[in-house]
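Below, a portion of the complex is reproduced, with chain positions unchanged.
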Amino acid sequence: MSFLGGARPSGSGNGLNTDKIDMAITELDTITDFFNRMVSSCHAKCIAPRYTDGELNKGEMVCIDRCVSKYNEVQKKVGEKIQSRGNPGAGGAAPGPMGF
Amino acid sequence: MDFSGFNSAEQVHMNKIIEKKQMQDFLRLYANIVEKCFNSCCNDFTSKALSSKEETCVMSCTEKFFKHSERVGSRFAELNADAMAAAQKPS
């Protein structure tokens, strides 16, 4: 998640830089969310919903590998597109319910 | 939303929370677009690279999703402004 870049300064006295930790948690949540959606999309694309046994067959395995690769490429392309639109990530102009 | 009843410490605190939420909303929007556009555009897994047709589809899908969200946001803001004006008339 490359554009989660710059750490913001500021701390809280007890030796914990809470901003840095918050940032790390956001990054962790983002990667987990991204991964879970990829698992779900690739399951829908590659695994036939007839369950006669628990093994992945050859075709499914190849499909999963390509699916992960494509999903990752799509993630990059969409990220570039968003950045070129001028949404700088933090505090960005994502279309939301209000102007805040 | 109306923060007029907030003192300045509360407003500072609220602004930090809103800033954090905007970041999270943005990241969720990003993940949503990736998921939706991948699902709509990628149906051929005979290769591991995006075809140029798939790439065009993903770019159009992303651009269109933004324009869609922005239009929904504008209409929604208008409805809220109308509702707010109507609510303040009698008082």
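Labels for the chains are A and B, by order of writing; each one numbers its residues from 1.
Everything that follows uses one rule, which is that a contact is a pair of C-beta atoms (placed from the backbone, for glycine too) under 8 Å apart; a residue touches a chain by one contact, two chains touch by 3 or more.
Computed from a predicted model, the values in this text were never measured in an experiment.
Enquirer: Only one of each chain type is drawn here, so how many copies of each does the whole complex have?
Expert: Composition of the full complex, by label: A x3, B x3.
The definition used in the following text is that only the chains that are shown with their structure count from here on.
Enquirer: So the centre of each chain is just the mean of its C-alpha atoms; given that, what is the distance between chain A and chain B in Å?
Expert: 16
Enquirer: What residues of chain B sit close enough to touch chain A in their complex?
Expert: Touching chain A from chain B are residues 1, 18-20, 22-31, 33-35, 37-39, 41-43, 45-50, 54-55, 58-59, 62-63, 66, 69-70, 72-73, 76-77, 80.
Enquirer: Which of the residues in chain A come into contact with chain B in the complex?
Expert: Listed in rising order, the residues are 1, 22, 26, 29-30, 33-34, 37, 41, 44-46, 62-63, 65-67, 69-71, 73-75, 77-79, 81-82, 85, 87, 89-92, 94-100.
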